[in-house]
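Okay, structure first, notes after.
As you look at this complex, bear in mind that one protein chain is not there, while each of the others sits in place.
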Amino acid sequence: MKISYYPGCTLRTKAKELDVTARLCAEALGVQMEEIENWQCCGAVYPMGTDEIATKLSAVRALDYAKHNGGKLLTLCSACHNVIKRTNEDMKTNADICFRANNYLKLDEPYKGETEVIHYLEMLKNVVGFDAIKKAVVNPINRKIGAYYGCLLLRPSGVMAFDNPENPTIIEDFIRAIGGTPVVYPFRNECCGAYVSLKNSELPKQKSMKVLSSAKEKGAEEVITACPLCLYNLQANGGDILPVKYFTELLAEALGVKA
Amino acid sequence: MQRIGVFICWCGSNIAATVDVEKVAEVIKSEPGVVYSANYQYMCSENGQQLIKQAIKEHNLTGVVVGACSPRMHEATFRKAAEEAGLNPYMVEIANIREHCSWIHKDMDEATEKAVILVRTAIAKVKLNAPLTAGESPVVKRALVIGGGIAGIQAALDIADAGFEVDIVEKNATIGGRMAQLDKTFPTLDCSACILTPKMVDCAQHEKIDILSYSEVEDVKGFVGNFSVKIRRKARFVDETKCTGCKICMEKCPSKKGLNEFNMNLNTRPAIYIPFAQAIPNVAVIDPTQCIKMKTGKCGICQKFCGVGAIDYEQKDTFIERQYGAIVVATGFKPIALDNFNEYGYADNKDVITSLELERLMNAAGPTNGVLLRPSDGEHPKVVTFIQCVGSRDTSGCGKPYCSKICCMYTAKHAMMIREKYPDTEVHVFYIDVRTPGKNYDEFYRRAVEQYGVDYIKGMVGKVYNENGKLMVQGSNLIDNEQITIESDLVVLATAIEPEPSVRKVATLLTASIDTNNFLTESHAKLRPVESPTAGVYLAGVCQGPKDIPETVSQASACAAKVIGLLVKDKLKTNPCVASPDENMCNGCSQCANVCAYGAITYIDKEFRLGGGKTEIRRVASVNPAVCQGCGACTVTCPSGAMDLKGFSSKQIMSEVEAICKM
Amino acid sequence: MTKEERIENLNRLSGTDVRKCMKCGKCSGRCPAFKDMDIKPHQFVSMLAKGKIDELLESEAIWNCLSCMACVERCPRGVAPAAVVEAVRDTVVRMQGKNGIKAEEIPPIVDELIPQQLLVSAYRKYNK
Partner (left out) sequence: MQDVTTEKKEFTPNIVAFCCNWCSYAGADLAGSSRLTYPANVKIIRVPCSCRVNPMFILKAYQQGADGVILCGCHPGDCHYVTGNYYTRRRMATLFSFLNYMGIEKERTRVEWVSAAEGARFSAVMNDFVKTITELGENKRLSDLRVKEGE
């Protein structure tokens, strides 16, 4: 099956491996990720101000494109997922934002949140199925792995509807599917320090170290994430505590897919 | 031909000072249908009433209008007077010329003119009045109490002591309810079992009380004074009449891994069990999902050892049907599930427990024999942290929007009990507000702080997590504007309470209304707090709203008083101003039944003559006058105009409108 | 603009109803950036409710809030403290010369590992 795919800025540059491994693995699992045309950067953070319209338009353009190309939009980077999914919710439920955004875009047919935004992990779970992945695994990952969710996939849970915001299980289920042993640790849904690292490097340092030492204390040998910024913060501040990887890298390893 | 008599009251000067009463009486004399018109200083006095009675007899009146004070004052008085003179009491109408006229107007002409119109309006109505007779329905002198917790027990005892038969239907194997699980009770710290179990025994020994344990209400028909209730007696696989409660079966049962519900699943029990030592009835019950014999066919050990032959693996649910005059709902509560509160780590950490679990851990008959030990490793906790308002006052959708009311007091109780028993244990309490209104309640809480040195921290906990085997409780200390993390050994969540979920089914069966939080609605929040809007149904305990034991007991006794007041009557007089359908117009569409808050409307198939010897069976609405409260909601919703309300018929109201408009 | 209008603007921009706050402090109990916030999350809510916006606009905390939504997620009353912080930050950076990051500060910080996402998000948060 084919599915419209939004890669986002970082996956085109610093996080190429996340993008490439994800595409190859999807192909191996029978899913074609079709990159949408003329996508623009989503802005990387969801603008919460109720009068923010222009900052949401690139997400709406991508959503509208996907609406006419299969009705689903696949994301991989957690930040893109957060921005696009929350913007989509605005288009669905906030008449004012919807009206004003459509005024800007002048689409042939107004966009009203019709597209379904799904994250790559949700694709693995609901489209491919973890059981199918289990069968496709050639190199089981026999390691203890801590899932790092961070904030963007989970919160706000009312909109993201990704998993239980305090006790998520999807990445743990994924780890089990590729033959690993998930390690549940209390800081897996705590913030890594996010964009603040550009202005105040001390705060992300403390937060990232707390995350990784919590994972280590509970027995993890490595930590996986779906977010390039989380990966950067965790590696830059706690790379010596535990190795941090993209979850797709482990998927590729398990499936025997080489980039 | 109508013969109306009109009586204008002066009410001393209350009316006469602003309304020219003589003129009103004079003008009204010429109204069509009026044969007698008089005015008098005090119509409500003995002489005034005599005047009415005399006129009814002398002038053969068919209707009476009294221009006087509000009908809410003296309608009943004048109706009674009319009845004594042989006129149907519902042929009397009141024109309110005091509260609605003389008292609010200053200009005599204006007030007099209005009084004439109000009297005319009443005349227009009374002309269309029809004699009504209050119906009577018999009262079955037996009460049903649903739920055998402290609320049900108290209500049953009070009703039975007044000499009426009471049945307690309890869904569990024993009565006692939540209170039986508690260790001590606030604000006196007396042992819960010590004050509850004697009452349980009283119930069992009372000749007027029949305890139907392990039973559920299956169906309810009928109405106030005459409910017919079908009760399911669940199979307990033990003959209740034979079992002596010797417990040898419990000892011998090889399947001992069942979770002990009474101990909040903190330890295990055999497949055949008596919930706790003081259970009433003291009779075993088999959990068929756990029993080896019932799952595999092999075993039967309990049967072999039972000296009285009480074990019956083939037992089936049975049904009984009984009649009751009144029903008390006392279905109680349960703590909410904590699935939406994973930030407190309840699911992941054995040492994060609910307050009810702590009750069992502190109780001498509990899993640790009353020694406070951590569930994870059986160690004595040195730092115990309480979190209040877990799931209460939560409008985010995760919890309950209401205050659970009992948590502040029981948390203070727990904190004090721990400090009393284990002075070396540090106790912290995170709170949003401490709410302790009630006699000796605030004093009780302050004692926890001042005498027992419990550390109260104003602020809420954001996260509980496990680090190096310690429970880290991270939260706000708002007074000092800081974020703190308390390294704890045991975390106790003061979990919100919600009505026992089975109340929904009970409410549906009883057509008792329920609010958005599943609490049963009382008839009036202030003045009728123990009565359900459904006549003959009364509410006791937490099923009506969060409350503690003293309040529950008061409400239960209040219920009992109401029930006794009902059961002492041999017959019930019913309000005759009820809805009634014109069956020729009714098309059986069910709209009226849908809006009826009382379930007073049902449908019957009725044969109608079509002429030419043909008949037709049609479904038509039928109003039970004993249940109808006379609100009239159905009359407006009826699309064919078949439904009308006696005493406030559409024609009557239309004629009032006409009389007012015709100035 | 009168002070009342400015307060109303800030409320509207945040899209949250600060009067719903019951002052439990759960937001600040959970905030991972608590130590770096000169005005704490619960204070953002209460100060907006009390109209103390001049103090809010001077706050350093707006640069340290991680927008991690932990406070929003746990608030028992459906208040969004993070949205109040964002509304204050938006108000500040929309003023002339009040950007949180100056272009010339960037090159020295940037290493070759920094993902685009970080630069874009920081610019979105700190600058207009």
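In this document, chain identifiers A, B and C correspond to the written order of the chains, with residue numbering beginning at 1 in each.
As a convention for this text, a residue touches a chain if its C-beta (ideal position, glycine included) is under 8 Å from a C-beta of that chain, and two chains touch if they have at least 3 such contacts.
Nothing here was measured: the structure is a model prediction, and the numbers come from that model.
> For the unseen chain, which displayed partners does it touch in the full complex?
B
> Could you tell which one of B:Thr121, B:Ser192, B:Gln290 or B:Asn363 touches the chain left off the display?
Hidden-chain contact among the options goes to B:Thr121.
> Looking at B:His105, B:Lys208, B:Lys470 or B:Arg504, which makes contact with the chain not pictured?
Answer from the full complex: B:His105 touches the omitted chain.
> Return the single residue from B:Gly149, B:Gly325, B:Gly588 or B:Gly632 that touches the missing chain.
B:Gly632
> Hey, which of B:Ala162, B:Cys191, B:Ile564 or B:Ala597 is the one touching the hidden chain?
B:Ala597
> Just the residue numbers, please: which parts of chain B touch the chain that's not shown?
That gives, for chain B, the contact residues 70-72, 96, 98-101, 103-107, 110-111, 113-114, 117-118, 121, 513, 521, 524-525, 533, 577, 595, 597, 629-633, 635-637, 645, 648, 650, 653-654, 656-658, 660-663.
One rule holds for everything that comes next: only the chains that are shown with their structure count from here on.
> If every chain is a node and each touching pair gets an edge, what shape is that graph: line, ring, star, complete or other?
Here the contact pattern is complete, since every chain touches every other one.
> CA centre of chain B versus CA centre of chain C: separation in Å?
48
> Averaging over Cα atoms per chain, report the distance between chain A and chain C in Å.
Roughly 24 Å separates the two chain centres.
> When the centre of a chain is set as the mean of its C-alpha atoms, what distance in Å lies between chain A and chain B?
The answer is 50 Å.
> Give me the residues of chain B that touch two or more other chains.
343, 397, 463
> Would you mind listing the residues of chain C that make contact with two or more other chains?
Correct list: 70.
> State the interface residues of chain A toward chain B in the complex, per the touch definition above.
Against chain B, chain A makes touches at 158, 164-167, 184, 186-187, 214, 217.
> So in the complex, which bits of chain C are touching chain A?
On the chain C side, the touching residues are 12-15, 32-33, 36, 63-64, 66-70, 72-73, 80, 82-83, 86-87, 90, 100-101, 106, 109, 113-122, 124-126.
> Would you mind writing out the residues of chain B in touch with chain C in their complex?
Residues in contact with chain C: 343, 389, 393-399, 432, 458-463, 474-476, 478, 481, 483.
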